[in-house]
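Remarks on the structure that follows.
After this line comes subunit A, so read on.
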Amino acid sequence: MKKFIALLLVAVMTLTMFTACGSTDDGGEAATDATVFKMGFDAEYPPYSYMADDGTYTGFDIEMAQAVCKELGWEIELIPIDWDAKDAELNSGAIDCIWSGFTINGREDDYAWSVPYVDNSQVILTKGDSGIATPADLAGKKVGVQIGTSALELLQEGGKCADLAATFGELLTFNSYNTAFVELEAGSVDAVAIDIGVAKYQVNSRDEGAYVILDEAIATEQYGVGFRVADTDLRDQIQNAMLKLVVDGTYAELAEKYELTDFICLQAGTTENAVDAIEEEPAAE
Partner candidate 1 sequence: MKILEINNCKKQFGDLEVLKDISLSVEQGQVISIIGPSGSGKSTLLRCATLLETMDGGDLIYLGQYAAKDDGNGTAVYASDQELKQIRMNFGLVFQNFNLFPHYSVLKNIMEAPVLVQKRDKAEVKAEAMELLRKMGLEDKADAYPYQLSGGQQQRVSIARALAMKPNILFFDEPTSALDPELTGEILKVIRDLAAEKMTMVIVTHEMAFARDVSDHIIFMDGGVIVEQGDPQQIINDPKEERTKAFLSRF
Partner candidate 2 sequence: MTFATMLEQMSTGMLRTVGIFVLTLIFSMPLGMLVAFARMSKNRIIKNIARIYISVLRGTPLMLQLLVVYFAPFYIWGANIGGYRFAAVIIGFALNYAAYFAEIYRGGIESIPKGQYEAAAVLGYTKSQTFMRIVLPQVAKNIMPAVTNEVITLVKDTSLAFTLAYQEVFTIGKQIAAAQTSFMPFVIAGVFYYIANAVVAFVMEIFEKKMNYYR
C-alpha cells in the first residue's frame, strides 16, 4: 500500500511538473482571453498556409486572417495542426477555426461556415512528358492523392468522381502532397489529383514544362472558414471583417500576391449578396 501511495504521489508530482513546464514553454498567454483568435491551419498547404523563408507562417489564408484580426483589434495566435486531428483540435477549443484551404462541399453541416472565399477546382497534375491529356487518359494509371482532402473524397468509393477513379490502375493516398510530388517526380505515380491553387503553385515553382495541369477539371468546389457549429457569433464577426477587406481591396491584393486571382469568388459589387446569403444560412442549418 505504501508503494502504491508513493506511486500515486510521484504520478501527481510528475503531472504537476509537466503542466508547469508546459505553460512556461508556451508563454503562458491567457488562452481564455476572448480577444485572442486561435487560427488553426495546415502548415503544409501552400499557397494558403505554409512556412515562409524566414520561418514564420504565411500564405493567402494566414494573411487574410491576420488582416481580419487587425480589423477587429484582436490578437491572432497561429496554430499549425495535424490535418488528421483537425476536428479534435477544433472541438476541444485548442483552435477557434479551421482556415486553410478548407473545402465546404460535402461538409456543409459539420461546421459553421463563412461565405465561400475561394472557388477551387480539383484538377489532375502530371509530368509534362506523361502523354496524359484528359482525365480519360488516366485509365490504368497510378494516381496519387492526399489523405483527408476533397480530391480523395471525390475519388474514393461513393464520391462524385468514383467512376473516374474506377478506371485508374491504382489510387494511392499520401499523408502530404509533398510526398505525392516526390513520388510523381520519381515516376512511381503517374498523376496527382489536387486543388488547382496548390497545383499552380507546384507548376510555377518547378522547371517550366516539368508539370502540367489538365485543362479538364474533375470537379469544382469552394473554400470557407470552418467554425464550431455553435460558434455562429464568432463566425459572423470574422466574416463581417472579411467582407470589409473585400470592399477595401485587401482581399484582391492578397489573391494577386498568391496567384489566386482566378479563384477568388467574393467581389466588392457582390458583397451584399454574399452577406444576404450568410444571413439566410442559419435557417438552412
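Regarding candidate selection, all candidates are chains of the complex that A comes from, given by their letters.
Criterion: a residue touches a chain if its C-beta (ideal position, glycine included) is under 8 Å from a C-beta of that chain, and two chains touch if they have at least 3 such contacts; residues count from 1.
It should be emphasised that the depicted structure is a prediction, and the values quoted were computed from it without experimental measurement.
Enquirer: Which candidate touches subunit A in this complex: 1 or 2?
Expert: Considering all copies, subunit A is touched by candidate 2.
Enquirer: Quick one: which bits of subunit A touch candidate 2 in the complex? Just the residue numbers, please.
Expert: 1, 3-4, 6-7, 10-11, 14-15, 17-19, 21-23, 25-26, 28-29, 31-32, 38, 43-46, 50-53, 55, 79-82, 84-85, 88-89, 91-94, 176-178, 181-182, 201-202, 205-206
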